[in-house]
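Quick one: the structure is below, and I'll ask about it shortly.
All protein chains but one are shown in place.
This part shows subunit A:
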Amino acid sequence: MSNPVLTITNLTKRFGGVTAVSDISLDVMPKETIAIIGPNGAGKTTFYNMVSGRMQPTEGKIMLEGRDITGLPPHKISRLGVSRSFQINNIFPEMTVQENVEVVLSAYHGHSRKLFNIASRNTSIQQEAVEFLKRLGIDSLKAQRAEVISYGDKRLLEIAMVLATQPKLVLLDEPTAGMTPDETRRTTRLIKKLADSGDYTFMITEHDMDVVFNLADRILVMHRGEKLFAGTPEEVKNHPEVRVAYLGEEDDEAVEEANP
């Protein structure tokens, strides 16, 4: 039995009197794909923001491979191996698709501190960038300005940038949000392939249940900031409260039972 990549204990975030995330504990094992689901406002993004360093937890502890990363700034957490995507596209719009990945790679390899190299002649980084674009199937767009490519391709580009930091843990925040059904299928297939390659450990939030059941090894169900249930996709599918609250079963009686 290997050690978990990420160990979260009693993680809590309060904004004034509102508790956005309450007492969440979770172990993420190497190479697994864990999905976090729950309705809007369940605290998924706040949870991500704490794990990636964008927000300071009010209470609780986050350990990455045994190292305490609680409350570290984003750049340090990223250096230690947690990389994330955002719900809204978060790329460098005026650069080419390939340059977007090159920026991340030169940060990762420490080239970003070089004042007198010529960035456009760094062929090893350029080749590596193309490799990452290939993995996401968007290498044909490499010379395009990032702002002109399609919405779905921008999301894939962001995933390529996330992977380029060679992370131990990848956080994807609604990777298929806003995509067309075609793009969603394509993206799900890609993530599935990346997950099956055994190179990555994924944590994914997602609204689309088909995507979740397709990808996840384990699912954490959040509700009003709390852990409602955690288990395998099968268990989640068959869990009565979860069915009622999140899988769209319109059963008034059951809703009343679940929310007394």
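The definition used in the following text is that a residue touches a chain if its C-beta (ideal position, glycine included) is under 8 Å from a C-beta of that chain, and two chains touch if they have at least 3 such contacts; residues count from 1.
The criterion applied here is as follows: contacts and distances are computed from a predicted model.
**Student:** Can you tell which of "Cytochrome c oxidase subunit 2", "Inner-membrane translocator", "Oligogalacturonide transport system permease protein" or "ATP phosphoribosyltransferase" UniProt lists for the chain that's not drawn?
**Tutor:** "Inner-membrane translocator"
**Student:** Given that one chain is not shown, which residue among A:P30, A:P74 or A:G178 touches it?
**Tutor:** That would be A:P74, which touches the missing chain.
**Student:** Among A:R14, A:H111 or A:R224, which one touches the chain that has been omitted from the display?
**Tutor:** A:H111
**Student:** For a quick check of understanding: of A:T12, A:N90, A:Q144 or A:N214, which residue touches the chain that isn't displayed?
**Tutor:** The missing chain is touched by A:N90.
**Student:** For subunit A, which residues touch the unseen chain?
**Tutor:** The missing chain touches subunit A at positions 52, 73-75, 78-79, 83-84, 90-95, 99, 102-104, 106-108, 111-120, 122, 161, 164-165.
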